[in-house]
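Just passing along the structure, written as structure tokens.
All protein chains but one are shown at their positions in the complex.
What follows is subunit A.
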Amino acid sequence: MVQLSSTLLYISFVLYLIGTFLFGGAIRDKRKEQQGKDRWSQFGIAVTIIGFLAQVGYFVTRWIAAGHAPVSNLFEFTTFFGMMLVGAFIIVYFIYRLSVLGLFALPIALLIIAYASMFPREISPLIPALQSDWLHIHVTTAAAGEAILAISFVAGLIYLIRVVDQSKPSKRTFWLEVVMFGLVTTLGFVIVSTAFGLSGYEAKFTWIDKNNQSSEVEYHMPALVGPHKGELAKESAGRLDPLVEMPAIINAKKLNTVIWSLMAGAVLYIALRLVLRKRIAAALQPLAKNVNLDLADEIGYRAVAIGFPVFTLGALIFAMIWAQIAWTRFWGWDPKEVWALITWLFYAAFLHLRLSKGWHGEKSAWLAVIGFAIIMFNLVAVNLVIAGLHSYAGT
């Protein structure tokens, strides 16, 4: 069952990849003939739906194997988030029939799922706090809400790629490239993790933690930054000695991974720039050339309008009910709780600005990008960096 489950996830991943290319084909095709049936898009959405079903299959089989919904650790949650993103895209596609949305939504879902796979993938048993039906209810609803909100990011990104003037450098081109760099760095993280994982790199250190206790840590990437007073263990002789040593309060291993990811991201980004001979957003601009801006704006807004209530229900209301049952209080200012509140406040501000101050179009698109950055921060940084009650994620 577990094997079947992983295979299904793998299949869905490949299908999303194929779907991306099919939607890409749809864009090229449309330029030649506006009329007639759009075969590329039809195949694209069909492949996407099959991929989605395969991923649902992964989810169901893993649930059966584990006895609980696979949303209990970072790998499972992030994968589920990717699945919901594809699900939300499919629904939005059938409302608006916009192929270019698939061309951008699917790669982002792919990145998210690939990112998820870099974390421990084994099925873990539930600790007492997680043994509740609210696990399924709260986590799935929150993920669904975030995924729908993420569609507004996709629409916003398309809007910006189309509308930002690439003929000369400006603040707008800079920030758009920052977004691109963020996406490329995620890919960089996936590549270095996979590469060192395949090569089986291991280096053990003994180090002194902030309570002056000696502990051990195992690196899976060459240590550019080492732990506090870290020394290579005997069995790791010959492995790279850290170039810089970190103070005890900093988690050197995680920082090391971040540095490697940024380096890989930078290399990839520079390589792309050299090959393309222009900004990445400029290279993507032709793909968005025929997009109706009002429609992209409308989709972005609609996604927030639909996603915001779902997010409120899942990430705040259900969360509070469960926290009252499991942790004795419905609200405790745990970092994850606070970041859910921050996300909520942000989208509340977004909606008010849009409704009353007329922040449509480009301003709204930038806001959607920032909103997604907040969601990603809550998913990545709050789990890995700011530890709290929610940090079931592991290393």
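Rule of thumb we're sticking to: a residue touches a chain if its C-beta (ideal position, glycine included) is under 8 Å from a C-beta of that chain, and two chains touch if they have at least 3 such contacts; residues count from 1.
One rule holds for everything that comes next: contacts and distances are computed from a predicted model.
Participant: Can you pick, from "Cytochrome c biogenesis protein ResB", "Glycine/D-amino acid oxidase", "Peptide/nickel transport system permease protein" or "1,2-phenylacetyl-CoA epoxidase subunit A", the UniProt name of the chain not shown?
Facilitator: The UniProt record for the chain left out of view names it "Cytochrome c biogenesis protein ResB".
Participant: Identify the residues of subunit A touching the omitted chain, counting contacts across the whole complex.
Facilitator: The missing chain touches subunit A at positions 1-2, 65-67, 96, 120, 122-125, 127-129, 131-132, 134, 210, 249, 294-295, 298, 301-302, 305-306, 308-309, 312-313, 317, 320, 324-326, 328-330, 332-335, 338-339, 341-342, 345-346, 348-349, 352-358, 360-361, 382, 386, 388.
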